[in-house]
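Sharing a structure with you now.
The complex is shown incomplete by one protein chain, all other protein chains being positioned as in the whole.
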């Protein structure tokens, strides 16, 4: 009886699992791999994790309402490319605002497609992602610019009290997202939509508003991540967002959120993004070939999912 | 009596509407073909057909594989990686000589079938949603491909490449390969397994309650998808004359796009393979059409996205129950 209660509690708190696995992995990394015990390494890890982390927070908002956003990778590139392009003529501040506005617009278009055209989220966001990728090619004529924007540079590379600014930004965003998803009314609606759309409609859940806000927020965060990346590398590219499409979804799921929606906690995603970044760094530290790294990452993700992210059978 | 008649009329009306999107797709395809013929009068000549079918074969077969998985209510995000894997295994094993090519094909197909079946087993036994399993598997199979073939390269006998792309005694080999693959599917579909596939996709619990071994069905379905994906990879290798470990990536999403265009439902159990075929042809032809019209290929992606949204939206809006 006792054991089953504990098991049940653990199963319901899959976000906690994510933090547990993260702690264990980190411990293992410090003991078994070189270079993971220094402050500098921690600093670097949380800094690089914040790029993925910011995208993944946005992805969580959408996944929780049983959606998915495959256009995040394109939006990351879009925001960086637009910012770099605009800053050449109009300066940093205008460029940043333009980039964020364009990102939000993509989110709104995604939501509009879901609501008015009734497209499955996968199709709609896949299509917008493709369109954006094509539009960027035309916009930049195939060769995007680099840009030095002081604000973004300090945001990506600076630190306060030893903590990278990018990480602080990430945690602040995560805190805001926790409020939105877990404490606000709109968050309740998102959870309700994530478990049953027909029941939500028949209970008066404002489906359009919820969808618009969540998808816009997701795209906005992808845009923010693009800007931070631009500041970090000083240059924009058409493919800079590509890794984030699948990794953001993987972070969400490793964080214990059900891909089917309606179950999970946003903080789990923070752990999920850190865990993925740590695993990648570990595999790099072991000097594995690209192929072996990917194989190991794939296997590790599968094993971790088997350990704590199985879907409960509904029968 | 009157009631029943009305019902019958209503039902046949709905059935017609069910086929309507296929008819619409056909219509669209005809329009595209006519425009194409204008721009390239050689469209219906054997040489062009051979080249075009060689060009379209990978997408068509990949979409067939994706469709099989989607019919069970699943999705395969690792399809592109498995396609590359089949290609890589094929090119490192071929040498000149028919036997060697056939052996290499068999090995490549065995590998992709196993990869697919492994995906299927994870979906069936792990209690993980297909989208997540195959997402993780895409890393896995992508990595295996890079180990098998770290750099683009490998070798496909030149004679085979020529015969495949330019015709073999006047026969369009790729077109024949596509036809054989579709006939194979037709046979599979009429077997009990084919019906089970639709049954599991339409109501998994119901199928289980009626004694269907749903797990085995999923494993076989993903394995079968691996077979068609492997064939697509081999086709791509012969078409391009070499292997490339990352060339398969776009096929994941393109195969889904073709299937969705063709009317395959994300929720499983609904859709016909001929729809997928039409969807894949349409995607391929439109891409080529842009090349002809001289518009920058940059617009190609935009068009693909728009066509996908438009086609699916029209279909959903036309067939849904009218609700507020």
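Each chain gets a letter, A and B, in the order it is written, and its residues are counted from 1.
Heads up, the rule we're going with is that a residue touches a chain if its C-beta (ideal position, glycine included) is under 8 Å from a C-beta of that chain, and two chains touch if they have at least 3 such contacts.
Note that in this section contacts and distances are computed from a predicted model.
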### Task
Have a look at "NADP oxidoreductase", "Ribose import ATP-binding protein RbsA", "Molybdopterin synthase catalytic subunit" or "Cytochrome c oxidase subunit 2" and point out the UniProt protein name belonging to the hidden chain.
"Ribose import ATP-binding protein RbsA"
### Message
Based on the whole assembly, the unshown chain contacts which displayed chains?
### Response
A, B
### Task
From the listed residues A:43, A:118, A:145 or A:188, report the one that touches the chain absent from this view.
A:188
## Note on the structure
Among the options B:207, B:227, B:290 or B:313, the absent chain makes contact with B:207
### Task
Write down which of B:81, B:133, B:149 or B:199 is the residue touching the left-out chain.
B:199
### Query
List the chain A residues touching the unshown chain?
1, 4, 179-180, 183-186, 188-189, 191-192, 195-196, 198-206, 209, 213, 262-263, 314
### Residues in chain B touching the chain absent from view
3-4, 8, 10-11, 14, 187, 190-192, 194-196, 198-199, 201-203, 205-207, 209-212, 269-270, 322-324
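Everything that follows uses one rule, which is that only the chains that are shown with their structure count from here on.
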### Task
Express in whole angstrom the distance between the two chain centres, defined as the mean CA positions of chain A and chain B.
30
### Query
For the complex, which residues does chain A have touching chain B?
68, 70, 113, 117-120, 122-124, 126-131, 133-135, 137-138, 142, 246, 249-250, 253, 259-260, 289-299, 301-302, 305-306, 309-313, 315
#### Entry: chain A contact footprint on chain B (complex, rising order)
75, 77, 122, 126-129, 131-133, 135-148, 150, 205, 253, 256-257, 260, 266, 296, 298-306, 308-309, 312-313, 316-317, 320
